[in-house]
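In this view, the complex is presented without one of its protein chains, the others remaining in place.
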Amino acid sequence: MNNVIECKNLTHYYGKKLVYENLNFNVREGSILGLLGKNGAGKTTTINILHGFLQPRAGECLIYGENTQHLSPQTKSRIGFLIEGHVQYAFMDIHQIEKFYSGFYPHWNKEPYWELMSKLKVDPNQKISSMSCGQRSQVALGLILAQEPDLLILDDFSMGLDPGYRRLFIDYLRTYAKAENKTIFATSHIVQDMERLIDDVLIMDYNRVLAHSPIDEFMTGFKQFRFKMEPNGVDLEKEDFVVNLETTKNEFELYTYESEKFVKGFLDKNGIRYADFSMVPMGLEDAFIGLTGKY
Amino acid sequence: MNKISRYILVFITILAASVALPELYWLAFEKPINAPFTMYSSQEHDFFMIKREQGETVRVDRKGNEYTRDEFELKLPMFFSRQLALNGTLPDSLNGVALDLHEISRARSSFRFRARDMQTPTPELYPLFESESGRANLEMPTDFFRITHRMEFLDAATNTIDERKSQMFTTVLNNRDFNYPAKMIAGIPTTRKSCDEGYFVVDSKDMMYHVKMIKSEPYVRKIEVPDGLTFRHISCVDFSDKKYYSYLISEDDGLYILTQDVYEFIRWPFDALQPETDELRIYGNLFHYTVITRRPGYQKAMALDTEYNKVDEFTETWKEREETKQGKIASFIFPAEMRLSVPTTNFIDFYGERTKKFNWVFLNLFLVLVQIIIIRRTKLKMQKNILDLVIVGITGIYGFIAVNFFQNKFFD
Partner (left out) sequence: MIKSIVYKEWIKTRWFLLILTILGLLAVGNIFLKVQHYITFNEAHNYWYLVLFQNQQYFKGLKFIPLVIGLVIALVQYIPEITNKRIKLTFHLPINENKALLMMLGYGVAVLLLSFALLLIVFIFLSQHFFGAEIVHSALISVTPWFLAGLAAYFLSALVVMEAIWKYRIAYFLASAAFILFFFEKGMAGAYAPLNWKLAVLTLLISLSMTFSAYRFRKGEM
């Protein structure tokens, strides 16, 4: 399958502070990739580079083979950008804004837009600025859908949405994307819903990529084991297979890609006594916190 | 396009800064420079002057001897005749002429010409007064004339041309072989004058005419101008001695008078006038004319007798603004200064002047060094900043501000 987005050897600094070095990732055509990371991990930097608003210190990002710094109008017409906070021309009403955008896109299809609008209880002449966050998100989404893009880049689409709208947004998007073989690159602060949306996950931490794989693979491969033990001098955190270790009194939460058998074997081999050993089922949010740590 | 935009912005910032910064500097630090006021004494046959030194008014003669106010005024009876008469100290006669207060004031004249009188926008519409109305006071006419392809009178109330009057005057002008349009029209367009002498009009072939309106009829007289003599400026005067109509400045910068009634052009023995920059003052009295030409830091005073022969002259210089302490400091800061208005003209334009002393070179070089450090510290490429450095090197503080206001940060 073709890669729609290819980012190669991205390196960027803010002043002297390294954001990341030699970051590589791809987004396959027809897939939905979720970029997750804590604040300051480089999510916004990556989005800005994809938007063409930031020149990385080294490396490049290509969308449909074109450097994001100078996308041609033809390529831009294939991309739907959702800006953080569902920013739109708030001084327009929903008719004006539809009229405005329809002039730019040859394949403009207003049906999905009006379908979404019909679900909103807004006055036809109501300015977008006077709408709620949720309503605005639907306007922004509707406009992108009407544009009929092949690729959607959604920056923090869940911001400011209450759970209902978030769910509505995600479900609509996934159904739409899968039905029409769209590619989506999405970031979000709220991790829990992403599981319903994405095919692939890319988790970033300061300066590095923590995980980049299909979501199913990640969810089955990454595990949490909870047990009690008496510390005996072996520093588990230093072990390669331990991704993260959270401690409360003598209760331990161990995150790893290894199997239960491997972990138990390691504990036995090192003569560590443990009790109440269990594997805890995790959602994406738990896994994300397990991977990146609570702090 | 973005790079060109930046250089344009840098350019206009340099322009704006070269006006604004010196203006602010002088607003804060400028000290008054008083030119001496020089008079020729018909009694002592020498020059006397009033100066301001360290905030004090001092009265001195040419050799520098100081006088009290009373002593000084006694030396210059023609300038202070009224005060002396009040004190009862006006001499009975001077140079063999009995002094009469009325005669003194009748012969007294004062004239001032500034370069800006010549260099000024003038809408070419003039009021033509009735010269012999039989009334004690002059009255402002209700129409204004222009001389373009003919002489036209424009009625102010209706803003329409008075055809009858226009044709009447045009016919007379035609009869006197007037060549349209008028090149210069000089008169005293005010009712506050002792009497009206109409206008002196120079036509397109440099012929001069005296145009008046007498009892509603045109009076046009062609004036015989000596061959080859053309004028660039005419200032009409209204002196009570009625000796001449006007001062005139010829194309070769000679100063002439045009005598009344016989229309004789008399050139004054005078060769130092630069009408584009100078200020000229002429004080006449019963015995002499004191003629002063002044430019920054320099003035030449000349005394002429009543037959317009030079009897004495005296040149003075003083520190102009550039030579004062504030001026010297400025020369270390500003490579040049620009102004939109200057005293020598009423036109607004860019008037730039390079600072004569090269003291600013030090600051320019220092700012180039600072700019190099700034470029290093902001990790910009030196090759791409050569032009910026050249700009700072040449324009100094102005360019330094400009290139840093508009960051030279581009991504290729």
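All chains are identified by letter, namely A and B, in their written order; residue positions are counted from 1 within each chain.
We take it that a residue touches a chain if its C-beta (ideal position, glycine included) is under 8 Å from a C-beta of that chain, and two chains touch if they have at least 3 such contacts.
Because the structure is a prediction, the values reported are computed rather than measured.
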| item | value |
| --- | --- |
| Chains in view touching the one left out | A, B |
| Contact residue for the chain not shown (choose from A:3, A:96 or A:259) | A:96 |
| Interface residues of chain B (partner: the chain not displayed) | 1-2, 4-6, 8-9, 11-13, 15-17, 19-20, 120-127, 140-144, 146, 154, 156-157, 159, 189-190, 340-341, 346-350, 401-402, 404-407, 409-411 |
| Absent-chain interface as seen on chain A, which is shown | 48, 51-55, 73-74, 76-77, 79, 81, 83, 85, 87-92, 96, 99-105 |
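The criterion applied here is as follows: only the chains that are shown with their structure count from here on.
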| item | value |
| --- | --- |
| Separation of chain A from chain B, taking each centre as the mean of its C-alpha atoms, in whole Å | 76 |
